[in-house]
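Starting off with a structure, shown below.
Note that one protein chain of the assembly has been removed; the remaining protein chains are unaltered in position.
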Amino acid sequence: MRIACPFCGERENGEFTYLGDASPKRPNFAVDGGESPERVEDAFYDYVYLRDNVAGVMREYWYHGGGCRSWLVAERNTITHEFISVTAAPGAGAALAVRAGE
Amino acid sequence: MKYSIFSLAKAALSGHKGWTRAWRDPAPKSRYDVVIIGGGGHGLATAYFLAREYGIRNVAVLEKGWIGSGNAGRNTTIIRSNYGLPGNVGFYELSMKLWERMEQDLNYNTMVSQRGIINLYHSDAQRDAFARRGNTMRINGIDAELLDAVQIRKELPFLNYDNPRFPIMGGLLQRRAGTARHDAVVWGYARAANDRGVDIIQNCEVTGFVRDANGKVIGVETTRGRIDAGKVGMAVAGSSSRVAAMAGLRLPIESHVLQAFVSEAIKPLIPGVITFGAGHFYVSQSDKGGLVFGGDLDGYNSYAQRGNLPVMEDVCEGGMAIMPMIGRVRMLRQWGGIMDMSMDGSPIIDKSPVDGLYLNAGWCYGGFKATPASGLVFAHLLARDEPHPEAALFRLDRFRRGAMIDEKGQGAQPNLH
Amino acid sequence: MADFSWNTQSPLQQALVPGRHGGAGTHMGVTLEEVRGVSLVQVMARRGRTAETIKAAKKLFNVEPPDTPRAVSGRNATLIWSGPDQFIVLSARQTDDQFARLTEAFAGVASLSDQSDGRCLIRIAGSGARQALAKFSSLDLHDSVFPAGAAATTAVDHSAVNFWREPGSVDENAVFNMLVFTSFADSLWHTILDSCLEYGVQASVAHAA
Partner (left out) sequence: MSGYSQSEPLARTAPMEASVRKGATPVSQSHRLPGDGIIDRRSPLQFSFDGKTMTGFAGDTLASALVANGVKLVGRSFKYHRPRGIVTAGSEEPSALVEMRTGARREPNTRATTQELYDGLIANSQNRWPSLRRDLMSINQLFAPIFVAGFYYKTFMWPAKFWEAIYEPMIRRAAGLGKSAELPDPDHYDKAWAHCDVLVVGAGPAGLSAALAAGRAGSRVILVEEDTLIGGRLLSDGGEIDGLDAREWLRGAARELVSLPNVRIMTRTALFGVYDGGTYAALERVSDNVAMPDRHQVRQRIWRIIAKRSVVTAGAIERPIVFSGNDRPGVMMASAVRTYVNRFAALPGKRVALFTNNDDGWRTVETIERAGAHVVAVIDPRHEVPAQYQRLVDTYDLRVLAGVVSDVKGGVDGVRSIVVTNDRNGLTQRIDTDCLAVSGGWNPNVGLSCFHRGKPTWREDIAAFVPGNAPKGMATAGAANGELSLGACLREGHGAGARAAAECGAAGKPGEASKADEEVYAIAPLWHVKGKGKAFVDFQHDVTASDVTLAQREGFESVEHLKRYTTLGMATDQGKTSNINGLAIMAEATGRTIPETGTTIYRPPYAPVAIGAFAGHHRDENFHATRLTPSHHWAAKQGAVFVDTGLWKRAQWYPRAGEKDWLESVTREVLAVRNGVGFCDVSTLGKVDVRGADAGVFLDRVYINAFSSLAVGKARYGLMLREDGIVMDDGTTSRLAEDHYFLTTTTAKAGPVMQHLEFCRQVLFPELDVQLTSATDQWAQFSIAGPNTRKLLQALADPSEDLTNEGFPFMGAREVKLRGGVTARLFRISFSGEMAFEISVPARYGAAMAENLMIAGRPYGVTPYGTEALGVMRIEKGHVAGPELNGTTTVDDLGLGKMMSKKKDFIGRVMAGREALTAPNRQVVVGIKPVDRTRRLRSGAHVIPKRAVPGPQTDQGYVTSVCFSPMLDQWIGLGLVERGRERIGEIVRITDPLRTEDYEAEICSPVFYDPEGVRQRG
């Protein structure tokens, strides 16, 4: 398997580590924001545990730890292993970025 | 038709013309009390136990391809009950006990071979973890022995004890563990379930669920038409998320590919099962003579049933580290199976949030060894609507409650379990 | 009380045996060289300060740091791309305040980290270099893909490596540089050496000037 790092070009997947589905977003809540603990826990439960586990194209996190140490978001087909796109995480490098979800 | 050396000899005289189908090939009926999705070991065992233990015979097992075409026919055939956490310990021991009488129960030689499994350790920390686990096993009445390097040498004299990297310090041995002929397990359960009236329907893919006004599942849509059911149980590890999605469910499961390998047949070399503790490699030798071995997951979500080179290399590196004499033995075949990797590495056997739909999923790579117990406890759940005592902790809501059963302590990262 | 002596030690002090290794005849297909006495500084632009970082670098080294995987020679230093909005400044180690002075020059626009002792610089060249490299590096080193001055952050034996082809080194004289983690250096040296043996190796130590 070869992964086209947007910064380094196409590389062996041995240089990368896989984290999984990039769709779930970390719930963003203010401490004592008045949310009921139940609802906050539900939101985190969903974020941490539940997966669509797509058979087809899914967005997923890869880390180019054996290279430029950038976190990447890839679109890959889980049936054919074919990569459709690979882009950098919002905060890779020094680019100005807003917090995910904001 | 009863199988025995006598029936075999008798058949020989007639040139084996007398043998009949091991299981019927019926057309699906319009309704069954229980429909089980998935004609793998678990689904067929569930049907068998429903008929044998719970008197429910109006059962259909629906298989989208040929029975055993999923992980039942793709695993490395290891059976063991060397687990360390409540929930797993009792369940896998129940399974081991069922393995021990399977051939007589099924009148089918599934070649259950208790030649033992040795998990090698290479550090004090590993030894301590094995000691904790082995003691858990013993406290639960399961056989376990902690061997030091000298004792290991007696059991496995051919290992490389001079390896300067991660030398072998000892191992955890379960003598009752071993292997079984995976396809035979499928065929044996199919034949035995069939003999008790179960319909095994191949080339019948489920395409959706039939729900009533309250959302209760009352049947399935299939490529061979609608089939109504009192209850629907899914035993489709590898595709659990896909099937559950038809009922609008999201599961704490990811599908990952696990590769397995077999070498050319050679004369007997390895007695039982060996697992390497400082790398990803485990091996046994089949009765046909092939070394059956494997290692770690490829590590990314996949439904492709095939893996890539880095893992092959990693596994063979592990093999050469402890058995450098297999360097000239050739790898014959490589294949991949799709694992239902759950978020804590342990299975889920529970009612689903959808009325009428029952889950048997999340087997990770523990599925084959669990086959008989999985069938029994799932049959219990389907028949009684309450979990079997030995499966009481395999609940779906354990993640929400924080009651994970995490043997490896890796947390919610399926590819690390 | 007398002062203490602070002899320095290379991570290859035992692994690297200068002289000839392997090979059939007298032909030495590969030269392996450890370059000692280097200063390595990791420069990472602060959020949104890439432009200023480039400007500061230009001022110091009289050359723009690479924004793609390349290595460029500047005044008294080689700037090697090491990731998005970051690069390594490679120069000869002279004074102890070298790092402090650089930090000053980039104050507020980039974060610097001294890696002079975190990496070990190994050079590989010779007619057999590419063939030997093919055994432990997955990079395509063909001239059309990896010309002089090309750089890559890659992995060797599952360990991260900064790799670049010496600017201006061409054809048979191509020189490949590797920055490997100090703690891995001894082990990787053996892997590299083993890969070179069939071509004949000349191993040596050099000092950055």
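Letters are used for the chains, namely A, B and C, taken in the order the chains are written, and counting of residues starts over at 1 for each.
Operating definition for what follows: contacts are C-beta pairs under 8 Å (C-beta built on N, C-alpha and C of every residue); 3 or more make two chains touch, one makes a residue touch a chain.
None of the values given here were measured: they were computed from a predicted structure.
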item	value
Shown chains touched by the chain that is not drawn here	A, B, C
Chain not shown: contacting residue from B:Thr46, B:Ser81 or B:Thr136	B:Thr136
Sole contact to the chain not displayed, among B:Val34, B:Leu94, B:Ile326 or B:Leu396	B:Ile326
Contact with the hidden chain (one of C:Thr78, C:Asn162 or C:Ser195)	C:Ser195
Those residues of subunit C which, in the complete complex, touch the missing chain	1, 3-11, 13-14, 22-24, 42, 44, 46-48, 96, 111, 113-119, 131, 134-140, 142, 144-145, 157-159, 181-184, 186-188, 190-191, 194-195, 197-198
Absent-chain interface as seen on subunit A, which is shown	1-3, 10, 13, 17, 19, 26-27, 29-31, 37, 40-41, 44-45, 47-48, 61, 63, 65, 69-71, 80-83, 89-92, 95, 97-100, 102
Where the unshown chain meets subunit B, residue by residue	3-5, 7-9, 12-13, 15-17, 19-23, 25, 65-66, 68-69, 73, 86, 89-90, 100-101, 103-104, 107-115, 122-125, 127-136, 138-140, 144-146, 158, 160, 163-166, 181, 183-184, 187-188, 202, 263-269, 278-279, 285, 287-289, 304-306, 308-309, 312-313, 315-317, 319-321, 324-335, 398, 400-404, 406, 408-412
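Simple rule for what comes next: only the chains that are shown with their structure count from here on.
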item	value
Topology of the chain contact graph, where touching chains are joined (line, ring, star, complete, other)	line
Sites on subunit A at which at least two other chains make contact	12, 14
Sites on subunit B at which at least two other chains make contact	none
Complex interface listing, subunit C residues touching subunit A	44-50, 53, 69, 82-86, 138, 152-155, 158-160
In the complex with subunit B, residue positions of subunit A that touch it	1, 12-14, 17-21, 41-42, 45, 48-55, 58, 60, 76, 78-81
Subunit C-touching residues of subunit A, taken from the complex the two chains share	7-9, 11-12, 14-15, 65-70, 88, 92-97
